[in-house]
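Following: one structure in C-alpha cells, then a few remarks.
Apart from one protein chain that is not included, each protein chain of the complex appears where it belongs.
Going in written order, the chains are labelled A and B, and every chain counts its residues from 1.
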C-alpha cells in the first residue's frame, strides 16, 4: 500500500511527542503539527477499517463517558471510537444537575477509573465550569496513577466544554481538508461562521468558538457574523485574531449575514445563545432559581425571534464563491419547513448538501480515536505500520 | 466431528445467497431454503459454543438496539447474539413516544451507525408503523454505506414489528424441529395457535401472526382460534391460507378453543388484542388522546373478561394428541394463581412444561446470531468449518 506508506512517512516527520500520555482539552493548546498528527492518524484508522483490518489497540480496557446533557450523537461517536480501538464503554450518567466539586470529583474520578484508558466528558452548559471540571478530573486520575491507585493513566478527551468543542471542530476541519484536497489548499479560503435563527433556546457557544479557534490557524479568511447582542467569549475572539495574523489569514467580524456569505468558500450557519445570557444562566442555575431561568428563556426566545431573517437561503448561497460554497453544520440543524417552521437553513439547501453533512459527521469517531491513539501509543508510526502488515481481519472471513 | 460436518454439507446444498448483505424483516419474504439456512447456522453456532469454541466473527464492531418499549428478554437475546459474534451492544433508547420520521430518522440512523454492523429494532406498538419504520432505517443506512458515509453496511434485524415477530417465530420453529426430530417430521402435524385470556391489555399481534405466517410453510395443519372480535391482520390470514396450500398443509379458523386443541400435536395459547382496537389505539396515540386511550383500555379489559374460559387447562391438554401436545409460549405467560388470579394457562400445565419453555426461549439468541451471520459472511460454510478447525477457546484454558 504505497499511499498508506506515504501517509506514515508524513506522520514520521511531525512532532507530537507531547501528546503521549497527555489529554485533549482545547485545539489551541496543541501545536499545528500535533493537530496534523490527529488528522493523519484519523485518516489512517479509517483507511485500515475500510480494508477490514483490525485497529484494536486494546485487548481489554474501559472508555468512560460522562455526559452532563442528553447526547445521542456524541455518545455514539465516543462509543464508536472506543470500540474501534477495543475499549468497552461504560456511561456515568450524572444528569443535568450541577456536579459536586473538590473531594467528590477527585474520589469519583478514581473510583470509576480502575480499568479506564480514556474518559470522555461533555459539559458545555455552564460558563466557566465545563473546562475547569475536566481539568479537575484529569488531575485527579493523573495523581491516582502516580500514587499507584490506578495501573494506567486515563486520557481525558474533551467532548464539548463551555469554551471549545475540539472533536467537532477537528472533524469539521478534516472534512474541509478532504473537500479541498489537502490542508495546504486552505490558505486564503474564506469561511463564514455565522449565527442563524432557531426557534429553540440556549444552544452552546462551543461550536462557533471551536471553529474560529481552529480555522484561524490555517491561513484562512475567517468571518464571524451574528446579530448585535450575540457575542461569543471575547478571549476566543482575541485568540482568533492573533492566530489569523500568525497563519497569514484574517479574522473579521460583521453583523451582516450577507456580508459574511459574499464569496465565501465555506459557510457554517448555526444558532447559539449570547455569551452574556449563558453567564446569567449559569448564575441562576447556581442559585437554583428556576423561575429566573424560565424568564431568561422567554426573553431569549423573543430576542431570537427578531432575527428570523438570519436563515441560510438559496439566495444567500447564490452569493457565495461560484454559488457553490461548502455548506456545513454540526447537526442536527433546524431546517425550515422540516424540523421547524422557520429555522437555520432552507430545506432545499440542506437537501443538496445532505451527503456532505453526513460525511462531515462521519469523521468524528475517527478524530476521537486518533486523539486516544496518540495519547496511548509511544510510537504511532510503528504501530500503524504493524497493524497494516499483520492485516488481522476485523470481520473474520 | 462427523455430525457437524454433516450439517455443513446440508448447508452447502441450500440457496441463501440473497441473505448476504441483506436484512431480515418478515419470514415470508425469505425462501424456505433461506429459513433452513438460519436454522442450520443457529444450530451450528450453538454446537460450537457448547464445545467452548469461539464464534467471534467480529474483532470490533457495534450492535445497535432500538426498543420502542421496555424489553428485558428481547434486549438480552439481542445482546447475547451480538456478544456471541463479538459485537458490543449500544442501546438507543427513544422511549415510547411516537418517533419522528423522514429527515430525523435518516439522519439519526446514519449518526449511530459509523461502526454498526447490525441494528436490531423492536417497534410493535403502532399498527402500520413498526415495519415501515424499520424499512426507513434500513434504507437510510444502505444509502449511507453507498455514499461512503459508513464503512460497512449495517444489517437490520426485526426484533418484533406490528406485522411479524420473526426471531420469536423462528426460535419457536427451531424448538419444534428439535422436539419432533427434524423439519421433515412436521408434515401433517396439527398446531393450535389460540387466543387465551389475560387480565392485561393490548398484547401485540405479532406473535400469532408470526406463528401462522411461518408454520403454514411446513406442511402443518395450522388452526387459529380466538373468540369473536379478536381478529388478527387479514393480510396475514390470506398469506397463511396460500402458504398452507402450497406446502401441502392446511390453515383453518375457529372460535372454539376445544376444537383447536382436539388432537393437536402442538398448542400455543396466548393472549392478544383485537386488530381493530390496535388500529384505533394507533390513531389515538397519533392524536395524543390519552383520555381516549384510557377509555379504550377499559373497554378492552371488559371485553377480555368475557372470555376467561379461554384458559389452557389440564382438561384441554388431555384432549390433545395422546394428551401430550407440546405446550408453547413466548413468555412471560399469565399463569393462573401464580402471576395473576386467572390467566392464560393453569399452573400445573405450565409447571410440567417449564424446561421445554425455557429451551424454546434459549434458541432466540442463536437465531438472531444466525441472521446476522448469514448477512455478514459471504461463505458461511467455509467460515463455520474454519471456526471448528481452529478451535479457538471461548473460555481460555
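In the analysis below, contacts are C-beta pairs under 8 Å (C-beta built on N, C-alpha and C of every residue); 3 or more make two chains touch, one makes a residue touch a chain.
This one's a predicted model, so the numbers in the text were calculated from it and none came from an experiment.
J.: Among the options A:61, A:227 or A:365, which residue touches the chain absent from this view?
T.: From the options A:61, A:227 or A:365, the contact with the absent chain belongs to A:61.
J.: Considering the whole complex, which of B:76, B:145 or B:201 touches the chain not shown?
T.: Answering carefully, the residue with contact to the hidden chain is B:76.
J.: From the list A:26, A:81, A:112 or A:328, pick the residue that touches the absent chain.
T.: That would be A:112, which touches the missing chain.
J.: Go through subunit A and note every residue touching the omitted chain.
T.: Counting only subunit A, the missing chain is touched by 56-62, 88, 90, 92, 102-104, 107-108, 110-112, 114-115, 117, 144, 147-152, 376-378, 383, 387.
J.: Which subunit B residues would touch the chain omitted from the figure, given the whole complex?
T.: For subunit B, the residues touching the absent chain are 46, 49-50, 54-56, 72-73, 76-77, 79-80, 83-86, 88-89, 331-332, 335, 338-339, 355, 358-359, 361-362, 364-365, 392-397.
We take it that only the chains that are shown with their structure count from here on.
J.: Suppose each chain is reduced to the average of its Cα coordinates; what separation in Å results between subunit A and subunit B?
T.: Going by mean C-alpha positions, subunit A sits 41 Å from subunit B.
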